[in-house]
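Right after this comes chain A.
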Amino acid sequence: MVTPIHLVSVALGTAFLLGFTKDRNWKISGGLVLLALLLMNLISGSWTYALFFGDQVPVQVFTAGFKPPFSINLQMGRFEAAITLMINFAGLLGAIYLFDRLKKAGRYAFMVYMVFILGLNVAVMTRDLFNLFVFMEITTIATAGLIFLVQTGKAAAAGLKYMIATSIISGVLLIGIIFAYSLVSTLNLDGIIDGGLPLIKGGAMVVFLILIALLLESKPFPANGWGLDVYESAHPGIGAMLSVATGPMIAYVIFKVLPISGGAWNHLIAITGIITFVGSNFLAIKQHNTQRLLGYSSVAQAGILLIAIGLQKELGHTFIYVAAGLLMTNYFAKAGLFWLSGLIKGESLQDWTQLKGRPVLLFLFGLFVFSLAGFPPSPAFFAKWELIMQLASHGGYVWMVFILIGSFFELIYLTRWFGQVIGSKEKSSAQPDLATHRLVPVGIMGVGLLGTMVFFLHHYAPDLAIDFIPIIFIAALFILDFLPAFLKNTVTILAMGWYLLQHISDVQNDTVRLIFFLIFLAGGAISLLAGFSYKGKRIGYYPFVAMTFVGLTGLVTATTTLGFFLSWELMALGSYLLISRGKNAQKTSWIYILFSVGGAYLLLMGFGVSFAVTGDGLLSSLGIAARALPAVGILLTIGFLSKIAAMGLHIWLPGAYAEAEDDATPFIAGIMMNAGIFGLILSLSIIAGHPFTWWLGWLGVITAVGGNILAAFQEDAKKLIAYSSIGIMGYILFALSMNIQMAWMAALYYVVLHFLYKTILFLAVGGVIFRTKTREMYQMGGLIKKMPLSFISVLIGIIALAGIPPLAGFGGKWLFYNAVVMNGWYLQGALVFFSGVVAFLYCFKLISAIFLGQAKDRYRHIKEAPVWYILPQYLLIIGLLIFSVLPELVLQPVAHALRSMPGEGIQWDGHFAQTSFGYWNAFIVMTVIAIMFVILLAWLILNSRKAQKVKQFDMVFAGETPFTPETSHVAYNIYAPFNKALGFLVVPVTTWFWHATASVTDASANHLRKWYNGNGQTYALQMVIYIVMFYLIIRGGF
Partner candidate 1 sequence: MILIIVSMVLGVVMIAVSLVALHTKKLQAAILAAGVLSLMTSILFLLLAAPDVALTEAAIGSALTTAIFFYVLNKIKNTHV
Partner candidate 2 sequence: MYKKLFVLLLLAVLGWSFFTLLQTHQERQSLNPLSKHYVEKGPDEVGAPNLVTAIVVTYRGFDTLGEVTILFVSAAIVGLFLKTENRRRKYKIRSTSEILHAAQRLLFPVMILFGIYIFMNGHLTPGGGFQGGAVIATAMILVLLTNPESPISHRAFNLLESVSGFSYIIIGVLGVLLAGGFLDNHILPLGKFGNLFSAGAIPLIYSFVGLKVGSELSSIILNLNDVQKDDK
């Protein structure tokens, strides 16, 4: 293969050749530059291939025909090859992207660009310290030249700030180098490392000077004002090069030079990395300018890369994958975003709404944002997972917490940005300029990112232990998104059915998993039927649905913690995207994703701690870990609590369910909530007797009481049912926190019951909303005459919900009573029953406000809910009836599964269930009530055969007052007295708390970012302060 030195000769040769051309014949100069970049790509590409896949060994290139200590040598190892390839590839695409801008600026611009790429390449390859200084200086001056490409006053100021800062850095570096030479009398890096600087007197100071200079070059948090101003004012193409080419170069230079400190500086670098990562992400929250936001994000990515470099000893063999994951994600995603921002006219985040109506660009934008945020299957997800696991296993819990806090801030501004683009209603008038030569690089970056995703998925396959067909199915749906909606709906339902039959066998033995498996897949398929009532393409709906269900089934079939966590995050992302499709769901979906990923990070911590204790990532080993360290169980439980919206973590739920589309809410509420329950079962089974569960019991009670009371005061139908879900989750949480078999049986019984009637209610209400186009109950009323089928299903739903005998609800109450008395939590039990009675209130409000009372005249010609809404409801009602009459179908297998739990179970003979406290025969209760009801109905019909039907406005006979203005709906604020009496219980303390935290973070982020006041001199001062503080800390021997 050609020696790497030709990278230099090609680049410089072309740069000097450009001198011959004039500005007019830009075709020649442009062609030359692209040809040179292509050649350089070929060289580094061939070396990378040979080093990684061939049997090539890293090679030293000598210059001037002498051995290293006497001359400068370049090294081409695996790292150098990969990073030079990245630089050259980004350089080539950057040149294509910036072609028209460079052409306008003339041949000088081409020269400066070529020298910029050259400087980066050699800085990565050189092994001589002074040579490194020279070529970093070349890169600096070339960057300064490129910053001014946009020829604006702002760019000139930013350029000067950049020059001032980098000149101070190079001065300090030069002093460091010359003193290093005077101590170890060599300038070759390997020579200096062997020379053992820290041991020589005064050597520590030299190491300080060199490393502080390199550290400042990577724009550490408090002293990087100059870096951010450059990102803000330079051309997006140049910003991209700074972030994806210069960034990796500096990171690798630090990695290369770090050994001169003999390992003393590893943790120092990691600490500065953490401060940068958390600080920049925190300040990025309040950014409105796109470029500056991307600047903050690039600085933060450089920070987390520093953490990985600083902790390379702890990371051991996984360091390569962590570094590669972080580097590749930032490389593809950040370049893509910068180049996309070049297309958009206007600087603020709001202007990105120009992307609406362009599915391909939107897909790319979403792909870049979510892979940066670390959602699966992006490489950053695997990198962060590996980082957390290794950190935990080395007891670095503090590091872990900070990294997660930093990534949470990152998540805040990335999802808010995505929300602003997808959610906002008004579309900015300007049109993005879609020149092909600007679109192609963005597209290539997208393809590159997908390629790396496939690679990382393949690499982590053994740890994931999930099969990849579902993930391929999601990708297929993304591609097939142009098909009409009903086709995609049938495909999804059939696929789910096929997957159910295919994989039912491997969850067969474990009843708990079987129940959830059936709920997720069978329930999901049924509730998807409602999708047929929608026409058109519904771009994006079905891939997100597929993502959610793949995540859900992944939870059940996962055997390793990584598989479980990947499915969890996939489900969170899928459901977030689904909810954000809602008309005004921008804010609520944002709150939803923040809470669910906040919970996911707690899970990650829990898995980390368990990995630290047991060393293997298996779900089964969580139990062992929990016994050794209960924190595992507690962390997992709190994480899952945020998913089932326990009181205090619940403010996302009503908004998310209400704003989601009407046919999406049934399976988001009815089915996805059970994911949290499945998790809770997992986490509570491992911390069974822990006193923490006592507090959990009380939390369950508060959630049940609070949820139900809040539900009673809602005027929005979907919000009412959403709050009732919180109430029922409180029930289940309360049952699960009791460590006796009967309680867990009650919990699982409730899971099945809740799935059935919640989906029925949401489907029915969805059907009604589909027709009436409004969610406010006081705008409906009197629909029983026009929509009898919906009325019946809601009636059955609320009877089951309130626990009234003939139906399955009573069975749950009965089990609950037995469990409470057996476990001895009497007071909590009583309060939970109080909330049960309160449930009766909102059940009645739901059915009476919508169906009973006086009909509005605008619904005179309203039709019954579409058939595709009614069909799934009645399928589920049949299921509910079977379940009500024969509860033992579910209870006996569950009892068998829970036999290992303490406490006595139920003795069955036929339909008769017997416990030490009481007995219950569902079959006979149903038949007795049915017969009695029929007899009495016959008795009434006998007596009132001649009853005369009366219309609503029949003034003579009916007491119904004629139609009055809309708002005076009888059922409006029906429980005002109840609110006056017990309203104090549900003063929205939690909502106030979460909004207070949000505004505090916003305010402090807004205040702190004033640290960068735009004055170049202040930035220089900040840098000198940073050097002095660092020195004092080291001198103080912290």
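The candidates came about this way: all candidates are chains of the complex that A comes from, given by their letters.
Following the convention adopted for this analysis, a contact is a pair of C-beta atoms (placed from the backbone, for glycine too) under 8 Å apart; a residue touches a chain by one contact, two chains touch by 3 or more; residues count from 1.
Note that the structure is predicted; figures quoted are calculated from it, not measured.
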Of the listed candidates 1 or 2, the one touching chain A in this complex: 2
Contact footprint of candidate 2 on chain A as seen in their complex: 3, 5-6, 8-9, 12-13, 15-20, 61-66, 69-72, 105-106, 108-109, 111-112, 115, 118-119, 122, 126, 128, 130-131, 134-135, 137-138, 141-142, 144-145, 148, 179, 182, 185-186, 201-202, 205-206, 1021, 1024-1025, 1027-1028, 1031-1032, 1035
